[in-house]
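Removed: one protein chain of the complex. Kept in place: all other protein chains.
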Amino acid sequence: MSSDSTPLRIAMIGHGFMGAAHSQGWRTAPRFFDLPLQPTMQLLVGRDEDAAREAAERWGWAQVATDWRTVLDRDDIDVVDIVTPGDSHAEIASAALEAGKHVLCEKPLATTVEQAEAMADAAARARSRGVVAMVGFTYRRVPAATLARDLVAAGRVGEIRQVRASYRQDWLADAESPMTWRLDKARAGSGALGDIGAHAIDLAQFISGQRISAVSGVLQTIVQQRPLLAETRGLSGTAGAERGTVSVDDLALFTARFESGVLGSFEASRFATGRKNALRIEVSGSAGAIAFDLEELNVLQFFDARAPIAEQGFTRILVTEPEHPYVGAWWPAGHTLGYEHGFSHQAKDFVEAVSAGAQPTPSFADGLQVQRVLDAVERSAHAASSWVAVADTVAAASTVQETHQEEMQP
Amino acid sequence: MSSDSTPLRIAMIGHGFMGAAHSQGWRTAPRFFDLPLQPTMQLLVGRDEDAAREAAERWGWAQVATDWRTVLDRDDIDVVDIVTPGDSHAEIASAALEAGKHVLCEKPLATTVEQAEAMADAAARARSRGVVAMVGFTYRRVPAATLARDLVAAGRVGEIRQVRASYRQDWLADAESPMTWRLDKARAGSGALGDIGAHAIDLAQFISGQRISAVSGVLQTIVQQRPLLAETRGLSGTAGAERGTVSVDDLALFTARFESGVLGSFEASRFATGRKNALRIEVSGSAGAIAFDLEELNVLQFFDARAPIAEQGFTRILVTEPEHPYVGAWWPAGHTLGYEHGFSHQAKDFVEAVSAGAQPTPSFADGLQVQRVLDAVERSAHAASSWVAVADTVAAASTVQETHQEEMQP
Amino acid sequence: MSSDSTPLRIAMIGHGFMGAAHSQGWRTAPRFFDLPLQPTMQLLVGRDEDAAREAAERWGWAQVATDWRTVLDRDDIDVVDIVTPGDSHAEIASAALEAGKHVLCEKPLATTVEQAEAMADAAARARSRGVVAMVGFTYRRVPAATLARDLVAAGRVGEIRQVRASYRQDWLADAESPMTWRLDKARAGSGALGDIGAHAIDLAQFISGQRISAVSGVLQTIVQQRPLLAETRGLSGTAGAERGTVSVDDLALFTARFESGVLGSFEASRFATGRKNALRIEVSGSAGAIAFDLEELNVLQFFDARAPIAEQGFTRILVTEPEHPYVGAWWPAGHTLGYEHGFSHQAKDFVEAVSAGAQPTPSFADGLQVQRVLDAVERSAHAASSWVAVADTVAAASTVQETHQEEMQP
Partner (left out) sequence: MSSDSTPLRIAMIGHGFMGAAHSQGWRTAPRFFDLPLQPTMQLLVGRDEDAAREAAERWGWAQVATDWRTVLDRDDIDVVDIVTPGDSHAEIASAALEAGKHVLCEKPLATTVEQAEAMADAAARARSRGVVAMVGFTYRRVPAATLARDLVAAGRVGEIRQVRASYRQDWLADAESPMTWRLDKARAGSGALGDIGAHAIDLAQFISGQRISAVSGVLQTIVQQRPLLAETRGLSGTAGAERGTVSVDDLALFTARFESGVLGSFEASRFATGRKNALRIEVSGSAGAIAFDLEELNVLQFFDARAPIAEQGFTRILVTEPEHPYVGAWWPAGHTLGYEHGFSHQAKDFVEAVSAGAQPTPSFADGLQVQRVLDAVERSAHAASSWVAVADTVAAASTVQETHQEEMQP
């Protein structure tokens, strides 16, 4: 943060919950990390000028605009940070990349595979011009999750044998909580699967270092009618009624096969009563296991199957030591971090990639691949849960099915 | 245990690990519970006389025999307790019931649906003659599990929304642990699914009070070749080889639909590194949730969604109070029980049912239903994980599939 | 348990809660452990013949007697097992040892140091005649506690730096729970300190391998008046009143110095709301730490300070492996034990010591030492919590005081 450091001027498009989180990341990262470029909160874009201005003041953005397209021609903007709803990501990101802006796009990358493919293409083209793109699966940057990946990559769990991943919340458990646009397929695209299931998929692939090639799943809408509030009367298919129809899933259960043949079980739920933000991953291997729970985000559980048998057990690692990923920049050992710190880590890694001209991860291609897994789950659910290959991994998936049949006919 | 109490004379067929557990149950139950009949450990039956005699001495059985058929005509035997491998259950149980003996049969009821049906028929016929039959899903009688059922039945979790059940162990995680008869389909019938998955199914149905009507699942054999020891050279298809072929599943993942339409996720694994005996059940409802883990068997987690919001959370109930099921007969509050106590509770409940002429639970019909679920999972696994109705619940299952398709086409 | 094994014939004096626990130990130990002598439940002694007979029938003792003195001359009794209230231990134990009977005496050894000294003397004399005596601090034989001792002894925590021990219950937390003889000093001798604090002291010394040499403590009676029930009207100082006076402590807090100079904090409480049987020990050392909680008795927490820093944390060892103390005789890995199993382990160890002519532990001398610590705590409490040396460790204690002053004046 030396006074002569070059600024990296950011325009953030959107200002909902994710806008607050990204703002906190941009504001805080340079206070704790030595960054090669100085992120500058230049411009906040929102359709409603008053609301945008209020958000900009609250979160510390210098200027506001109401049309994101105006950003494309501005020379004083280096980065476009997209925190709008998913159905607008494709257009904004592609245009921004085309205009030579680096892009950080909140997850999910898009609401359809087609959009995501176009975005990945745009990112690939931009990459050749030195412009980078990244999708915001921030939970990878919770230190305990990064440590989990590091331990797996270092062989501390040996050969992976199975994966469990679930993201469980209960914010729809009350059947009388009202209809919102998030429960309307026309607006939201997907329900629990796309919103929180996407995190479970990305994190499972990130930590295991393996990609999902085929899935078998089921989706369910547990509460199908919800009270309409005045402001939600206009949602598709609900006009005039006192209750609106929930048209997205609020429970998704699926089994995945990774390219290696390893099986994983996945769940995304809005009805897991008492679970508030329980993104849990467990990776079991021939030499150990790791288990992570976002509700205890400073902790990683690690089982070392190579320890003396009498001393084996899950070790509750408090991931607050200088030796742990990202942690050294913050507080002394034992002083915990929270949800928002992932956004500072994301800002740091993004800035470093821009400065180095390197590809940040997860890339748009990674985001596309998650989108394809989500799509495959939906297609499997439509096909009575039979196995569906994740696009571009057809070969692996067909092998899966054969293996699977052999297993059943010993 | 008054001196004039009528004895209930037991013959136990078999004497493996389960024989030790049942013996401990028969021996201990009358010391802590006031029973209407006095269980008497009369006869232990084992094919090898020396081994049977050694077991009888060790565990306190008065006599031994080598042929279980001799029990049928003995007037001094009231109960036949079957702890042999699953493939012999059907013949012994049916004959014993026919001979007028009450029968306690260890789970799984049988290794095929056909056998289980025959047993359930035999039990129904016997019932009309005042003879009772029970299958040994002992985990129902862990006080915390019984309390979970009680809370659900009392409406403390409200309307059930989803179920999670898994039984995870790691005793096959070492790829070099040798081949055994349990891994040979010809002998064992099933792998993790039938052995431990059956417990997860029974417990989930018991606690939820609902039956599974359809399933979609996959089975996997993670390590397919294992070293042959001298004594396992004769296993089917393995003669002469240095490695034997594992012909049963060691990982089973499936999704179940209960008759109410509720979805549940299930897992049975021998490769969950670091998990030793982790039978876990979570039932989420509109008013609360319960969660149980057999590795912490004195504890029930209960979430009360009707409590003031600021005070909500999972309550860790130490299930050791006199107010808890079965517990009052044992030690003061806070003094924990172990795995084996379920067998004393089973003995108590069985003796009481015999004395009262009442049907003990789980009945053979209950055991048959679990067998049908297991069978449906295998059939689904053979059919690329597409949904398969549990027999005798076809109507419900086909409804499921329709509902399921509707959900996907909003 | 071969048919020719020599019996070891036991007479148990008393039949309260501890009688049930000891009976379960004698009955069960030979079923799971190969013992060199065969414990035989020969005689139960109780003052009230009907009550004694009922207990004998319930727990499986062959005969009853009403006067413990008649045991002394019987040739068919090898062992006297004392489970009466503490104030009768000294007389019975000394007489039994004198008569050549091996003695197992429930804790606390006695209610005064003088009695305990006499008992230790009697045990020493008996020892020279091949007769052994043991005091029943059973919690040493919870496998996780034994494992803790083993790890400490093997140097896995390095040099001990401090000790924390507490035994917390809440069974007096209700101020309206009635007066009992346990709350009357004339009958019970001591309150929480002597009853449960004694366990904390013994276990802390056992696991650390160090003895306490001086203490500073305070005692408190939180609720001083309690309702009198009809049957407690006769308690000392309470006749005619509607409320009786609690004359023992229900909260004891003290600091101890071990002979090595290490400090430990101790607590015994009947008012720890929500804690049911929370005997907790934590031993911190230069190379690691262990932590144990009786409410989770199958678990030992172990911190290995020599592990790579990024992987350090408390490991939750599920103490159910064959490699763990006592566990191999019971159930497969992951199948938990309960409170009562310590009594089977005690029976096993006692029988083996008798057979081998070896001194079982804890000896009466060990019990005496605990009594002296309890006594020193009471004396310190009377002396405004100033430090009091544990008898026979005066030298160490006075050193303590000097060191302590030096520390304060650097």
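Should a chain be cited, it is by its letter among A, B and C, assigned in written order, with residues numbered from 1 in that chain.
Here, a residue touches a chain if its C-beta (ideal position, glycine included) is under 8 Å from a C-beta of that chain, and two chains touch if they have at least 3 such contacts.
This is a predicted model, so every value here is computed, not measured.
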Sort through C:46, C:143, C:288 or C:325 and give me the one touching the missing partner chain.
-> C:288
Checked against the full complex, the residue among C:138, C:269, C:298 or C:371 that touches the missing chain is C:269
Contacting the left-out chain: of A:95, A:124, A:287 or A:318, that is A:318
Residue among B:225, B:312 or B:361 touching the omitted chain = B:312
Where does subunit C touch the missing chain, residue by residue?
-> 157, 161-162, 164, 170, 173-175, 185, 216, 218-222, 245, 247-249, 251, 253, 255, 263, 265, 267, 269, 271-275, 282, 284-289, 303, 305, 312-314, 378, 381-387, 401, 404-405, 407-410
Tell me where the left-out chain touches subunit B, residue by residue.
-> 147, 151, 156, 302, 304, 307, 309-318, 321, 323-324
Positions on subunit A where the hidden chain makes contact | 1-3, 17, 20-21, 23-24, 27-28, 31, 57-60, 169, 171, 275-278, 295-298, 318, 320, 330-341
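Here is the rule we go by: only the chains that are shown with their structure count from here on.
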Given which chains touch which, is the overall layout a line, a ring, a star, complete, or other?
-> complete
Fit subunit A to subunit B (C-alpha, same chain sequence): the rotation, rounded to steps of 5 degrees, is 180
Mind checking the centre-to-centre distance between subunit A and subunit C? Centres are C-alpha means, answer in whole Å.
-> 54
Report the inter-chain centroid distance for subunit A and subunit B in whole angstrom, where each centroid is the mean of the CA atoms.
-> 40
Check each residue of subunit A and list the ones that touch at least two other chains.
-> 312-314
